[in-house]
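With one protein chain removed, the remaining protein chains of the complex are shown where they sit.
By written order: A and B. Residues from 1 in each chain.
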Amino acid sequence: DGVAVLPAPQNLSVQSTNMKHVLTWSPVIVPEEIIHYSVEYQGEYESLYMSHIWIPSSWCSPTQGPECDITDDITATVPYSLRVRATLGSLTSAWSTLKHPFNRNSTILTPPGMEITKDGFHLVIKLEDLGPQFEFFVAYWKREPGAKEHVKMVRRGGIPVHLETMEPGAAHCVKVRTFVKAIGRHSAFSQTECVKVQGEALPL
Amino acid sequence: VSCVSGGLPKPTNITFLSINMKNILQWNPPQGLQGVEVTYSVQYFIYGQKKWLNKSECRDISRTYCDLSAETSDYERQYYAKAKAIWGTNCSKWAETGRFYPFLETQIGPPEVALTADEKSISIVLTAPKKWKKNPEESSISLEQIYSNLKYNVSIHNTKSNRTWSQCVTNQTLVFGWLEPDTLYCVLVESFVPGPPRLVQPSEKQCVSTLKDQTSTLKVK
Partner (left out) sequence: GLRRCLISMDMRRIEESFQGIKNAIQAKDTFQNVTILSTSETLHSIKPLDVCCVTKNLLAFYVDRVFKDHQELSPQILRKISSIANSFLYMQKTLQRCQEQRLCHCRQEATNATRIIHDNYDQLEVRSAAIKSLGELDVLLAWIDKNHQGTSA
């Protein structure tokens, strides 16, 4: 098929946001042919103690796309080496290795989505479900001068969680950020959202 | 009782069903023996010890389960168990469980839940689940003593607004104040221990209604 040597994939790089990691590379082009790729990885342990061992990626050995979701492979907070090669029938290219090993502690953490609701006097928050590695640091306060800021750690997103019992007639504000224990980092705070409970203060 | 081993197919799906350290060995009858009066015998093994031990109360039994709670009560140890089918002078080979580690594998049952309501609040008192014990006279061991990080996920449903929200607590009493009077609230509680994935057993749903608002009744007068 006219291709003596298959070129190795180039421009390997990793995009990582909120602990989802995707390895991308420039596709190898052979007219009218479908190229497959194989991705392998090596954690720091393998590179230190078993440098001959490369582990086939969970989802991309083989794959067609010029990208690979390596989230399920990068499961420790250590540097990982990654390599890709192209195959066409019996032809295989040389391995192309990521220039710098990737460590998940470099992932970009974005402020989480949140939905604030009221059930009578109860302030309820529902946070974006970002997966089991994410905890949420929720700060909430009564909107009045000198109000004290309260903090609550919410372990899971995706379910409505009771935050505060609000006083009638007062506005209560909330902001939240994520915390990822596995890498010891947190995101920036979200926008602040406030809600108000109608009605006068009930007689004590 | 000696028998020809391998003359029968083995019991299948032999596992431990463990809830609050009550550890029941259970299995399915061998395949292809419908209508045959098969009996079973059980043995267990403490990992690291020397030999398999008979469970005398589960010798030649016709039921397909055997309570090994007493034999596996040291929850920091690990165990194996096995059962074989017997019919006349024929018996099967042993069907064996994987290694069973009660400390990590037991399901944590729900706490006892007591609800009391007044006009605008519901107080919830939780009583931690108890470890299985051999005799009722023995003193109870709360699972909180075994799992120091035991927590409860309390979810409360307002049947009028059809809203549900939850709260994760470690203490055993909590009060939801500023509720709507004369409204039915339903509560569900799960115990959970952070750590390896474990099956969870939610409590029975319990509902209680807040009382009618006394101030509005006074105005009517």
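Criterion: contacts are C-beta pairs under 8 Å (C-beta built on N, C-alpha and C of every residue); 3 or more make two chains touch, one makes a residue touch a chain.
Please read all numbers here as calculations on a predicted model, not as lab measurements.
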Answer key for A:63, A:133 or A:165 versus the chain not shown reads A:133
In the whole complex, what residues of chain B lie against the chain that is missing from view?
45, 47-51, 76-78, 80, 98-99, 101, 103-104, 148-149, 151, 170, 194-197
Footprint left on chain A by the chain that the document does not show:
43-46, 48-50, 53, 55-56, 58, 73, 75-78, 80, 132-133, 155, 181-182, 184
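In this section, only the chains that are shown with their structure count from here on.
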Cα centre of chain A to Cα centre of chain B, whole Å, reads 35
Name, in rising order, each residue of chain B that touches chain A in their complex.
156, 158, 161, 163-168, 176-180, 215
Contact residues on chain A for chain B in the complex?
117, 119-122, 124, 154-155, 159-162, 165-166, 203
